[in-house]
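One protein chain is absent from this view; the other protein chains keep their places.
Moving on, here comes chain A:
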Amino acid sequence: MPGKSPWKMAVGATAIALLAAGCGSGGSDDSSSASNTVVIGIGEPQHLIPTNSTESNGSEVLASLFYPLVDFDAQNNPVPVAAESITADATSTVWTVKLKSGFTFSNGEPVTSDNYINAWNYGAYGPNGQGASYFFERIKGFADLQSKDPDGEEGPQKAPEPKAKTLEGLKKVDDTTFTITLSAPFAGWESVMGYSAFYPLPKAAWKSDGVLADGFEDAIIGNGPFKLKGKWEHDAQIVVEKVADFKGTVPKIDGITWKIYQDQQAEYADLVAGNVDVQTTIPIESLAKASADLGDRFKKSPNSTFQFVGFPTFQKEFSDVRVRQAISMAINRQEITDQIFLGSQSPATSFVSPVVAGYRENTCGDNCVYNPTKAKELYTAANGPKEMKITYNVDGNHKAWVDATCNQIKASLGINCVGGEEPKFADLLSKVEKKQPVGLIRLGWVMDYPLMENYLGPLYSTGGSSNYYGYSNPTFDNLVKEGSVAKTPQEAIAKWQAAEDILAKEMPVIPLRNGQNVFGYSTKVNNVNVDLFQKVDLYKIEVVG
């Protein structure tokens, strides 16, 4: 059989190659469990350029790499951090930021006004397509940095270059001072600057003026207490280590491994097995056993998530306020938060989240109290529709509670209610845009900065960015605006509360639930706090022993 031996060799060689490949890159088991570092689970961040990051995974990592201008105290009032002072003129239009001196980026560059101004200009410039660009909307000259497609998205013409490349409202005074001019007065501006979009970028970030250097995002350099060790290992981990001689508040830990998970249940398995130290969101599937698995290392804290359903104004069957009140009263919120969310969310009875200053309990009043008898009376009197639906996106785990809510409505009002399924949120939005009858729209909101205005403005103002249902009330709009230009926070809150009272009367949406952080940690760490933005407090967490 001499002819066959090459075959045997080929097969044998293949087998050896396969085995070698299988065993090849093993042995990289560098568990540094003895050191003063922690492992925190996150999802893959979409972006790490501050002005492009709008989700919690990215902002968690950025919080370790950057030092913000302002942070928030226990009452959610802004406190200057990297800034020495932030002052406004009498009308709250021109804001002066004085930076603390002596701060550097982790590559040694001093932090100057230019670092802020350049980064913000980049973020605001339309063609850069930065996700968080809307944070700069209030700054004077923002409109000049945007371009409009002359013949709509489908048309053949390209959008022209914007008029300007830099924001008119940003002016450098000296190396540590700069001013921000807003296009309209806004008393809450200091709080807005607490968001990650307002971090500075070092000179090393730029290839040329307004153009980011290639690969900067994967090896980002910040002004924070930690710096990247190596690069962003996509879908695997981001390792950060302590910056030596950091001038600001120094964390108690020496480093963090941001371990990236695709699935929160896998992350939970690792938390129980001790491979990850902190999980900020324990998935609902694992909640039932979390107390048993973790004991008192399973905790809850408030966050800003606000879940609600909106009535599209183009659907006339909901135009009678009694119909909206009746549907709201027909829903037993407590039962749903207990049975379906296992206490991980709490019933909402107001139109803003409890985490903002100025929140009052139960502004919704009787309208948000479960009362099937009264609901039925109101509904019959108003001759509400015999059929309705609640439309939601299937990819967001909403089916269980939407069906439960529908069942409650059915039982209370004696009408038919079904869940309308749309594959994605975008499908839902496009139906709403075309004014197709979608029934109630499932919506949620997470705040950007802790002010009532961040709920009232985007959600209920005329033309608000997330006011998909089209609610419009000029009196309400005026009150929100008056609050925004008020001189003191107290005055602002008074105006905003008056605006919220209008919502309670008109019920443009039904408040359903407020979110909570349900988090857990391993025996290795202590002092774990998760804040309103679903971020771990990196300055408090410490390693045990």
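Keep this in mind: a residue touches a chain if its C-beta (ideal position, glycine included) is under 8 Å from a C-beta of that chain, and two chains touch if they have at least 3 such contacts; residues count from 1.
Throughout what follows, contacts and distances are computed from a predicted model.
> One chain of this complex is not shown here; going by its UniProt record, which of these names is it: "Sodium:proton antiporter", "Peptide/nickel transport system ATP-binding protein", "ABC transporter permease" or "Cytochrome b6"?
Looking only at the record, the undisplayed chain corresponds to "ABC transporter permease".
> Which listed residue (A:D89, A:D209 or A:D395) would be found touching the missing chain in the intact complex?
The one listed residue touching the chain not shown is A:D395.
> Of the listed residues A:Q237, A:T313, A:S472 or A:N526, which contacts the missing chain in the full complex?
The one listed residue touching the chain not shown is A:Q237.
> From the list A:V81, A:V94, A:A204 or A:V272, which touches the chain that is not on show?
Checking the options A:V81, A:V94, A:A204 or A:V272, the one contacting the hidden chain is A:V272.
> Residues on chain A that touch the omitted chain in the whole complex?
These residues touch the chain not displayed: 4, 7-8, 10-11, 14, 18-19, 21-29, 46-47, 54-55, 126-131, 133-134, 145-149, 153-155, 158-159, 162, 217, 233-237, 259-263, 265-267, 269-270, 272-273, 275, 395, 424-427, 429-430, 443-444, 458, 465-466.
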